[in-house]
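Removed from the display is one protein chain of the complex; every other protein chain stays in position.
Labels A and B are assigned to the chains in the order they are written; within every chain, residues are numbered from 1.
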Amino acid sequence: MSGPLLVVENLKVTFPSPSGPVDVVKGLSFQLGRERLGIVGESGSGKSMTGRSILGLVRAPGKVSATRLEFDGIDLLRQGEKGMRAIRGARISMVMQDPKFSLNPVMTVGEQIAEALVAHKRLPRREIAARVRAMLEAVRINDPDRVAGLYPHEISGGMGQRVMIAMMLIPEPDILIADEPTSALDVSVQAQVLDIIDDLVRNKGMGLILISHDLNLVAHYCDRVLVMNAGRVVEDCAASELKNAKHPYTRGLLAAQPRLDETRDELPVIDRTTWSAA
Amino acid sequence: MTAIHIDNLDVSYGETQITHGVSIDVEEGGSFALVGESGSGKSTVLKAIAGLAPEWRGTIEIFGRPRSHGIDPDFARTCQMVFQDPYGSLHPRKTVDATLMEPLNIQGLSDHNERIAAILKDVGLDNRFRFRYPHQLSGGQRQRVAIARALIVEPKVLLLDEPTSALDVSVQAEILNLLKRLRRERGLTYLMVTHNLPIVSFLCDRLAVMRGGRIVETAGAENLKQGHLQNEYSRELLALSAPPAV
Partner (left out) sequence: MAFTDMRSWLLDESPASRSQARWGRIFRISLAFRSNTLAMVGLVIVLALIAMAAFAPWIATHDPIAQDTYARLRPPSAANWMGTDELGRDIWSRVVFGARITLAIVILVAALAAPAGLLIGATAGYLGGWVDRVLMGITDIFLSMPKLILALALVAALGPGIENAILAIAVTSWPSYARIARAETLTFKNADFIAASRLQGASSWRIVVGHILPLCTSSMIVRVTLDMAGIILTAAGLGFIGLGAQPPLPEWGAMIARGRTFILDQWWVATMPGFAIITVSLGFCFLGDGLRDVLDPKSGEKH
C-alpha cells in the first residue's frame, strides 16, 4: 500500500443560522488507506455531513472548508462540479440509508446497474450485461437474470439495498462510503448486507467508511473507529480496543445500551455537563 | 387478574389476512413483548387491540371486558398507545399544552392546568417546554410528550409500538428508564412491540416471538437472558442480537 487513499485535515462544515454560522463539523482530521473505517455518533454529531463533504454533496447554504481534503493526490476542494462527477460513483461511491428513495421507480434494476457502469466506462452491450449479472451474483442474488428485469417496487428492502450496493460497486471504486446502510432493514437482513459489503471491500482491496449510530455494528465490521460527538472526534481507536475506550462519551454510549443478559435496574444516562463544555 | 386476554386473533386488511390465531395473556402490572421482524404481524396485533385495525375475528379482552371493533372514549381511558416515530405522532401546529389538553377535553376531566403540570413533571419535562411547538423539541422530548399524552387520562394499559427505535442510544436509555419507572409507580401493564431483544430483557418479563403472522414461541424474560429459547427461529433472532465484538 502506497500512502493513504484519502487525507482529511481540519475539515469544517458550516451552516448559517439566524444567530450566526454554526459549525456542524468542527475541524475533523483522519486518513484512510485500503482499510475499513467506522464513524460512529448520534444524530447531530456531524457523521453524515463528514461523508457528504468528501463527495461534495453538502447542499447550499452549507459550506465545506479544510486545510487538506485529498483523494489519491487529487485536491477535492478544488474540483468543480464536473471534476467531482468524474470521481463520484467511479472512484468514490456512496450507499445511503433507504433504498426506497435511492432507486429510480420507473427503471428496472438491471438498467439502473448498467447505467451506473456506462456513465463512467464505454463498453459493448454484451459485456455490460455480463458484468451486471456478475455483480448481482456478487451481492448474493440467486437468480440475477430475473431480478435484473424487476422494478424497485417489486423487490424487498434487503434486496433493494443489495441492488444499491451492486450499483455502487460495479464501476469498481477505490472507496465506498456507506451511510447507515442497514438501519432501514431487519436484523437478519442487516447481517447479510453487511457481510456482502465486507466481502467485496476486502476482496477488491477498497477503502470503506462505514457511518453508523450503532457501536456494535461498527466494531464488528471495521478495523478502526472514530467516535464523533457534536462535530468533533472524541475517540479514535482500533475497533478491538473500543471496549477499553477512554472518553466518557464513548463509555457512556457503550453503557447506555441494554444488554441481552440485562440485570441492571436502570440504564446509565450520559451526563453531558461534565465534559461537553470543553 | 388478566389485563389483556387475546385468543385466536385473526386480523385482516381487506383480502389479506395478516395474523393467524394469535393468543396471548398479560397479567395486570406485567410487561409483555411481541418480538419479530417487519411483516411478522406484531404491530398489527397492537393496532387491533388499539382499535386502529377494525377487521379482526377472535377475542380481545381488556380486564375481562370484550373489546368492540370501534374506538369509544370509555375504552380510551383504560388503554393508550405510544407510537414509534416521535416526529409523526405530534400535531405540528399544536403546542405541548394543546396536545395534552385534547384528551382532557374529550374525557371531560377537570383541573386542566394541574393535570398538565403534573404529567409533564412525571415524564421529566420542565414547565419551560409546556408552550413549545414540536419543532422546538428534540426527538427524546417529543417522545416524552407522547408518553405524557397517553398517560394523562390515567390508563391502565399502555401499548408501545417500538417506542425507542427512532431515538439515539443515549436518549433511548433515558426513555427506557422513564418507561420502567412509570410502570412501577403507576402499576401499568405494558404490551410492547419491538425487534430489539436487549430492550425486551431490560423492560419486559415475558415475550412472544412472531413470524409470518403466527406466534412461534412464548417465553419468560429469564429464558431470553440465559439464551434458552426453544424455537429455531427464536434462536436465530437471538444469535443475531448477541453483541458480536464489544
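The rule is short, and it goes like this: a contact is a pair of C-beta atoms (placed from the backbone, for glycine too) under 8 Å apart; a residue touches a chain by one contact, two chains touch by 3 or more.
Here the structure is a predicted model, which is why all the values come from computation and not from measurement.
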Note = Whole complex considered, the hidden chain contacts B
Message = Under the stated touch rule, tell me which residues of chain B contact the chain that is not displayed.
response = 50-52, 71-76, 80-81, 83-85, 88-95, 97-98, 102-103, 106-107, 128-129, 131-133, 135-136, 146, 149-150, 153
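In this text, only the chains that are shown with their structure count from here on.
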Task = Just give me the whole-number Å value for how far the CA centre of chain A lies from that of chain B.
result = 32
Inquiry  = Can you tell me which positions in chain A touch chain B when the two form their complex?
reply    = 42-43, 157, 186-188, 190-191, 213, 215-216, 219-220, 239-240, 242-243, 252-254, 256-270
Key: Touch list for chain B against partner chain A, complex   = 37-38, 139, 168-174, 176-177, 180, 195-199, 201-203, 224-227, 236-238, 240-246
